[in-house]
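The complex appears here minus one protein chain, its other protein chains still in place.
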Amino acid sequence: VSRFITLTTDFGRDSPYVAAMKGVILSINPAASIADISHAIGPQNIAEGAFVLGAATRWFPPHTIHVAVVDPGVGAKRKIVYVRVGDQQFVCPDNGLLSYVCRDRQPEQAFEVTNQSLFLDEVSHTFHGRDIMAPVAAHLSLGLLPEKLGPRLDELNLFEWPRAQPRVNGFTGRIMFSDSFGNLITNVRREDLPGDVHPAKFVVETAGQRFTGIVRTYADSPAGAPVALFGSSGLLELAIVQGNAAQQLQIPLGHEISMRWEV
Amino acid sequence: VSRFITLTTDFGRDSPYVAAMKGVILSINPAASIADISHAIGPQNIAEGAFVLGAATRWFPPHTIHVAVVDPGVGAKRKIVYVRVGDQQFVCPDNGLLSYVCRDRQPEQAFEVTNQSLFLDEVSHTFHGRDIMAPVAAHLSLGLLPEKLGPRLDELNLFEWPRAQPRVNGFTGRIMFSDSFGNLITNVRREDLPGDVHPAKFVVETAGQRFTGIVRTYADSPAGAPVALFGSSGLLELAIVQGNAAQQLQIPLGHEISMRWEV
Partner (left out) sequence: VSRFITLTTDFGRDSPYVAAMKGVILSINPAASIADISHAIGPQNIAEGAFVLGAATRWFPPHTIHVAVVDPGVGAKRKIVYVRVGDQQFVCPDNGLLSYVCRDRQPEQAFEVTNQSLFLDEVSHTFHGRDIMAPVAAHLSLGLLPEKLGPRLDELNLFEWPRAQPRVNGFTGRIMFSDSFGNLITNVRREDLPGDVHPAKFVVETAGQRFTGIVRTYADSPAGAPVALFGSSGLLELAIVQGNAAQQLQIPLGHEISMRWEV
């Protein structure tokens, strides 16, 4: 049992909807400890929500309950699910939000959330985050067994997470996320690369911009330099030192990159 | 007694002023639990603050202390007040911020906050949120009786909350708030409508845009469709499915809408 609950939504940080979810949680479990992961997911952008969940949730204490509400299908037929992956727990719509968290691993447990006795008395058609997911998370944080939530699920609605594709002496990949510094985070993982190639021999290209060599950290290059490096998430990042690559290069999320190395 | 305190201000989420208020509260009551409702109220926009307080505070645990600082008259003659409405408590300037919370109900208790022994030692002329309201809320969260705050008040400074006006087979109302999805929330309440009219027979018009029929939820209509529905607050909302009505329709807050139904 964990008293930790996190929230990830596309509501905007200062939305009264976020506050309502916190109020509902604390009304059910006054000892719950709520942390915001992000409320700036693009509206209805399930892929961005999936990336942020994958990047942030694994740092939380075991058994933390992560509530994610990016829910374009609210009020329609999509399920709400409880999923345990490793030692982290998730409550969210079954719309692909867990595709990155589950990229390399099977969920340990999944239940459809159907037990209405756990919901708010009145359930709206447009805000299941407040009326269903928040109270369910609060009950879990009080020790409710996941088995009580509803029927076991054998299959989740996950999309295939885009992986970097091997090429001759290289990869093609994609821009997955842009952080607040404008650093462009790709889906090329450090462990995908050959270990015996000198970092100076790598070249990354995207949208007509070329990044030569892989540096260790931003401070190794002068201000304004375009650099490629493996960031804190173990993923290849494209950055402009003390600049904003996303703004300066105007490369959209999802755009292809190519990486190759000389042998 | 409640250890829960919420904050609603026009300071901006990342303002050192918000942090100072939290520091003051925790210095007086280290066990206080502080939740942010919103710090994105438009500068000095009392009506927007009033709406957000009305929308969010009712979801919090009984006896929660809600501090609201939208305070264009700071340092001038406006009072600072403590008000209990139902089982929620408020500490704020007496400038109309509670007009929506009190729309349909009388406050149970109101006191002017004058007991200087509860304030910070030095009270600035420009930041009573930090110097008066934060410490007063912290003392209340430790069990201070509201009677100790100052003299009982018989009247609060509330403005008449704009209500939808009945017309022949319809209503005129207003846009009260725009949420982070750009959904336009009006002051027409579900319970104002006749129960025996088919949802398809309603028409809403504003600023030359027509919304035909009232849908149950966003997912019932295709992307890009203008829809009217009763949102999670029980109020009529105008939305564009998977779009941003506020941006696309450019309808300002306060703008009139008309709603009618065929009989």
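The first chain written gets the first letter, and so on, giving A and B; residue counts start at 1 in each chain.
In this section, a contact is a pair of C-beta atoms (placed from the backbone, for glycine too) under 8 Å apart; a residue touches a chain by one contact, two chains touch by 3 or more.
If you're wondering where the values come from, they're calculated on a predicted model, not measured in any experiment.
Participant: Of A:Y17, A:F60 or A:F111, which sits in contact with the chain we cannot see?
Facilitator: Answer from the full complex: A:F60 touches the omitted chain.
Participant: Among A:A40, A:A76 or A:L253, which residue is in touch with the absent chain?
Facilitator: Result: among the candidates, A:A40 touches the missing chain.
Participant: Among A:F111, A:W161 or A:Y218, which residue is in contact with the omitted chain in the full complex?
Facilitator: A:Y218
Participant: Among A:A19, A:A32, A:V52 or A:L97, which one is in touch with the chain left out?
Facilitator: Of the listed residues, the one touching the omitted chain is A:V52.
Participant: Consider the whole complex, including the chain that is not shown, and state which of A:D179, A:D192, A:E205 or A:E256 touches that chain.
Facilitator: Answer from the full complex: A:D179 touches the omitted chain.
Participant: Residue by residue, what part of subunit B touches the chain that was omitted?
Facilitator: 10-17, 19-24, 26-27, 30, 34, 43-44, 72-76, 124-127, 130-131
Participant: Counting contacts across the full complex, list the positions on subunit A that touch the omitted chain.
Facilitator: 4, 6, 13, 33, 35-40, 52, 55-61, 64, 179-181, 216-220, 229, 231-232, 242, 244
The rule we apply is simple: only the chains that are shown with their structure count from here on.
Participant: For subunit A and subunit B, what's the span in angstrom between their mean Cα positions?
Facilitator: The separation of the two C-alpha centroids amounts to 31 Å.
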